[in-house]
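Removed: one protein chain of the complex. Kept in place: all other protein chains.
Our next item is subunit A:
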Amino acid sequence: MQIYLPIAEVSVNAFLLLGLGGIVGVLSGMFGVGGGFLMTPLLFFIGIPPAVAVATEANQIVASSFSGVLAHLKRKTVDIKMGLVLQVGGLIGAAMGIQLFNYLKAIGQVDLLVKLSYVIFLGIIGGLMFVESLRAILKSRGGQSVPTRRRHNWVHNLPFKMKFRASGLYISAIPPILVGVLVGVLAAIMGVGGGFIMVPAMIYVLGMPTKVVVGTSLFQIIITTAFTTMMHATTNYTVDVALAVLLLVGGVIGAQVGTRIGVKMKAEQLRVFLAIMVLAVCAKLGLDLLLMPSELYSLGAGGH
């Protein structure tokens, strides 16, 4: 069944979108990531204009994160204070990201920026995750215990200290704000929630306990992506609500299926698969930049 998307102005198969939403939903349920970093490139592949894909994906992440955070609130695994501090940075970052996005759109380099950001971040995250999970698998075979990470680093020597009760931390507000800014910029440019950067940053940079990390990350992603959605909707008119709804329906169903599959698999195995997948998307986008394209010319909206 073909659906004509009102904002993207392309006709796509509705079942394809439901299916894509479903597959990414399964993966996000299995691995505990938002899935935006996979969905946005997939939307590029099926011919959705990049600007629409990025803006609409931000809207879809609001839905999936909201669904996820409700479960975490029930289990009291959300550090709301930390979330709000991250948020301050997130809003600054999102506003900066939109400015950058619009500037590059005007000079015709937005596709490059989005693709380059993807290649760099997917490459780094995928690579690190692949190495880390392989090492964990080898260690568990060797019977050695995983060493505990050190809790004191440069982060603890900065001013403006604050107490974060749910995380059991007493640290400066500066690092969380900086992390928030970085994720906010990425959310605006890449149309992702930034969970795949936020989660490692919270564990390794801020030293937060793992059990509150996912819930807190989701909590602040909702506000950042909601803000991004509003900015894209009012300045670029690129949020396609019909596209968002189709992806969202597939996504929430897939997430439930994925969660059940995830329970039956080993954590390290899951992470290796996720890493391989992330690297595959990265390789595809990277080759597009490196190999000579079959069509050198592209058309954009004209006029100044």
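One rule holds for everything that comes next: contacts are C-beta pairs under 8 Å (C-beta built on N, C-alpha and C of every residue); 3 or more make two chains touch, one makes a residue touch a chain; residues count from 1.
Rule of thumb we're sticking to: contacts and distances are computed from a predicted model.
**Student:** I notice the complex is incomplete. Of the names "Membrane protein", "Imidazole glycerol phosphate synthase subunit HisH", "Peptide/nickel transport system permease protein" or "4Fe-4S dicluster domain-containing protein", which is the UniProt protein name for the chain that's not shown?
**Tutor:** Per the UniProt record, the undisplayed chain of the complex is "Membrane protein".
**Student:** Among A:Thr40, A:Ser64, A:Ser167 or A:Thr224, exactly one should touch the missing chain; which is it?
**Tutor:** Counting the whole complex, the residue in contact with the absent chain is A:Ser64.
**Student:** So which of A:Val241, A:Leu270 or A:Ala283 would be touching the chain we can't see?
**Tutor:** A:Val241
**Student:** Kindly state which of the options A:Ile137, A:Val252 or A:Ala283 is in contact with the chain not pictured.
**Tutor:** Of the listed residues, the one touching the omitted chain is A:Val252.
**Student:** With the missing chain put back, which residues of subunit A would touch it? List them for me.
**Tutor:** 1-4, 6-7, 9-11, 59-60, 62-68, 70-71, 108-109, 111-112, 116, 226, 229-230, 232-234, 237, 239, 241-242, 244-245, 248-249, 252-253, 255-256, 288-293, 295-303
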